[in-house]
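The other protein chains are all here in position, but one chain of the complex has been omitted.
Coming up: chain A.
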């Protein structure tokens, strides 16, 4: 694989992108999970798919645009995040309804545009399940930019995001501009979801944002540790998943997510054995 990495640019791009996504998906995922919003990733990933399909449809048109399908995906994802927030303020008592609405809108649009753009082809397939050789240099640069943006904002706003996730009322009382920060956070989430799709595919984006966090929460002792362990688990899953996907000729979405599930299972097992050992120790 090392030789292939050196020789093939697409493979190299994928690998770098994988490392970037393995960082930002669990980073934002930690906040998403503790806010009990894990479903949001599924909703927005399907809106991203609609954007990608729309981009492919536009490419077929005589007056083609400069915007690539992947970039359309990002634009749609951000628009989806804004719509979710609008719906939430409209349905104050039924805020969870926003996600199914946006999810179905995404799937509906995606079906229409995929059909208009001449049906399922290898491109769409790679967006659905991920691909080891589909990341262009442009995509890589866009995802690198996204990563820098997300990491800088989270670093600067870390304490505020943390306080808001824990207790919105107290955060507001202490003078945090809750609405503004929440909006910004939703846009970051939309960007991360769109970026992650390049590697794990539409169907499994939410897994990359939530599984490493679920594993991490079992071992971490504090919120900061939860973030660091999530990133660690995320990166391990991406690296093992990409390498095995490459050798087994399986789309990396499947191998990455199964690795993440395996890590979760192992962690739970080790915890269980340890606690049994402790109980036994106390009895003897």
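As a working rule, contacts are C-beta pairs under 8 Å (C-beta built on N, C-alpha and C of every residue); 3 or more make two chains touch, one makes a residue touch a chain; residues count from 1.
One rule holds for everything that comes next: contacts and distances are computed from a predicted model.
Chemist: When one chain of this assembly is omitted, its UniProt record names it as which of these: "Lipid II isoglutaminyl synthase (glutamine-hydrolyzing) subunit GatD", "Putative glycosyl transferase", "Glycosyltransferase" or "ABC transporter ATP-binding protein"?
Modeler: So the chain that does not appear here would be "ABC transporter ATP-binding protein", according to UniProt.
Chemist: Looking beyond the chains shown, say which of A:4, A:141 or A:156 touches the absent one.
Modeler: A:156
Chemist: From the list A:16, A:183 or A:223, which touches the chain that is not on show?
Modeler: Hidden-chain contact among the options goes to A:223.
Chemist: In the complete assembly, which of A:9, A:85, A:123 or A:172 touches the absent chain?
Modeler: From the options A:9, A:85, A:123 or A:172, the contact with the absent chain belongs to A:172.
Chemist: With the missing chain put back, one of A:19, A:34 or A:83 would touch it. Which one?
Modeler: Reading the full complex, the residue touching the unseen chain is A:34.
Chemist: Which parts of chain A are in contact with the chain that was left out?
Modeler: 34, 36, 156, 159-160, 162-163, 165-167, 169-176, 217, 220-226
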